[in-house]
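This part shows chain A:
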Amino acid sequence: MTEPNLPGSPEVPEAPAGPYVYDYSASPQRQIVMPKTVPLPSLKTYLAEQEAAAVADEAKWQKMLADFEIAKVKAEAEGKDAPKPPVRPVPRKDDNDMKTPWPQEANDADLHRLQERLGDKVEEIFEQAGELTCQVSKDAILEALQLCRDDAALNYEMLADETATHYPVATNFTFSVVYHLTSISRRKRLRLRILIPEGFSPESACAVYPGANWMEREVYDMLGIRFVNHPDMTRILCPEDWEGYPLRKDYPVVGWGQRDIAFREDRGGMIERIALQKAGQLGINHKQPKAE
Partner candidate 1 sequence: MPTPTPIQSIVITLIQCLLVVIFVFVVVPLTVFAERKVLGHLQQRLGSTRVASGHVGVTGWMNRGMWKWGRVPVLSYWRGIPGLVADVLKLILKEDILPDKADKFVFFIAPALSMVAAVVVFAAVSFVPGVFFIFPTWFPYVGGLPVSGGIADINVGLLWILGVASVGVYGIVLAGWASNSKYPLLGGLRSAAQMVSYEVPLAISLLAPVVLSASLNFGEMSARMAIGLPFWGLVPQILGFLIYLTCGFAETNRLPFDMPEAENELVAGFHTEYSGMKFGFFYLAEYINMTVVAALASGFFLGGPWLLPFGLQGLVNPFLPAFLSWFGEPHAIFFVVKIIFLLFTYIWVRGTIPRYRYDQVMSVAWKYLIPMALFNLLLAALVRCFAV
Partner candidate 2 sequence: MFKNEEMEINLGPQHPSTHGVLRVKLRLDGETITHCRPVIGYLHRGVEKICENQTFFQGQVWTDRMDYCSAVANNLGWAEANEKLFGITVPRRAQYIRTLLNEFNRLASHLIWLATHALDIGAMTVFLYAFREREDILDMNEAFCGSRLTTTAFRIGGLREDLPPGFEKLVKKFLAKFPTCIEEYENLLSENRIWKKRTIGVAKLSAEDAIAMGVTGPVLRAAGVPYDIRKAFPYAAYAEMDFEVPTRTEADTYARYLVRMAEMRQSARIIQQCMDGMPEGPVMAKLPKIMRAEVNEVYHATEAPKGEIGYYLVGEKGSGNPYRFHVRAPGFINLQSLPKMAEGGLIADIVAAIGTLDIVLGEIDR
């Protein structure tokens, strides 16, 4: 935003070209900031990252040692004091109550049971922050849900929640759909997860858990994932003619122009005032009257 032309300023603005129109697309809140990483929790990724970090750390340490050797030789050659030998940096010890929960190996019997029953269809099982996660292949979700509900050893009666997340940066998938199951009788929770590419329609969970009806409608409304065999795949929170899917990362916070209401970005009216002033429509005439 440039400085407004105040009455005292020497510049004389141009004559208004037409009715004033605020350029919403230029508004800062309409700018889309895409994420740069794929924050998909996963034990495999975590282990790979740890390994890479350990290798990088080791490489750095080796480089420091090598640098030290070079510096020592150089110092000896120049007759100066020898530099201090390097100390391997240790991770700083945090004196606080925050202990980040990292992904861990699956120890729970339920996850192993799932893996045993579903075989290859289970892509990954792990635990994190005390929660069980089981990632299954995207075609087997209905089977997995059915198993979770009907298997006597699992017995997850209730679908507590179903939602999805958009990962625009990921290469081989675009969305993760998560199902949070609750076993009332066994007092356990389980998370099932599938990864789906753009345009893929997963099987609806309504056949197993009728309560998934509205949750899947919400996922469709917010992220644009259509579910197959859903009884009523319509928008639920947004109007039927709404454009775009608001919870995708490429959707700006204030929307795509369905709601061009000035106060959303311009509550004090200052942006509009400045723009009007620039356009010469505020009633302050900057032009000096000419002699003739």
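The candidate set was assembled so that all candidates are chains of the complex that A comes from, given by their letters.
In this text, a residue touches a chain if its C-beta (ideal position, glycine included) is under 8 Å from a C-beta of that chain, and two chains touch if they have at least 3 such contacts; residues count from 1.
No experiment lies behind these values; they were computed from the predicted model shown.
**Student:** Only one of these touches chain A in the complex, so go through 1 or 2 and give me its number.
**Tutor:** 2
**Student:** Which positions of chain A touch candidate 2 when the two form their complex?
**Tutor:** 35, 37, 39-41, 45-46, 94-102, 128-131, 133, 157-161, 163, 165, 178, 180, 182, 184, 187, 189, 191, 209-215, 218, 222, 235-239, 246-247, 251, 253
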